[in-house]
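Below is one structure; the comments refer to it alone.
Note that one protein chain is taken out, while the other chains of the complex remain in position.
Right after this comes chain A.
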Amino acid sequence: MPDAVRKPVSRPAAPAARRRIEKRHAVYKRMAQLATAAVLAYLSAHFIVMHTVLRDGVENRVAITVAEAVATAALPLLLLLGYGARTHGWGLWILLALCGLIAACNLIMP
C-alpha cells in the first residue's frame, strides 16, 4: 500500500519559512504533473477517435460518435492513472507508453 510504503517524515527542526517553500514547490510539482497527465490523456483520447476515423472512414458518423463516447470515458480515467500513480513513479510513463502505442497503431494502420 502506498501509505505504508512511504511513511511521512516529520521535521520539527526545519524552519517554518523553509517548510513553506518546500510546500510551495511540492504544489508546483503536482500542478506540473497534473498538466502533463492532462496533455497525455487528451492526446490518447484524440488518438482513440482518430483510430476509428482511420478504420471506419470519415463518413461513418455513428462509429465516430461511439469512439468519442469511449474517448470521453477514457479521458478522466487516464488522467487519474497518470496523476494518481505518480506516487509509485510510473504513472506518467504508463500514460506515455499508452499514448505512443495508440499513435503507433494509427501510423501503421493501412
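FYI, contacts are C-beta pairs under 8 Å (C-beta built on N, C-alpha and C of every residue); 3 or more make two chains touch, one makes a residue touch a chain; residues count from 1.
We adopt the following convention: contacts and distances are computed from a predicted model.
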Checklist line | Identity of the absent chain, which is to be given by its UniProt protein name, from "Thiosulfate oxidation carrier complex protein SoxZ", "Membrane protein", "Ferredoxin" or "Multicomponent Na+:H+ antiporter subunit D" | finding: "Membrane protein"
Note to self: Take the complete complex as the reference. Which residues in chain A touch the chain that isn't displayed?
What the structure shows: 2-3, 6, 8-9, 22-23, 26-27, 30, 34, 42, 45-46, 49-50, 53, 58-59, 61-66, 68-69, 71-73, 75-77, 79-80, 83-84, 86-87
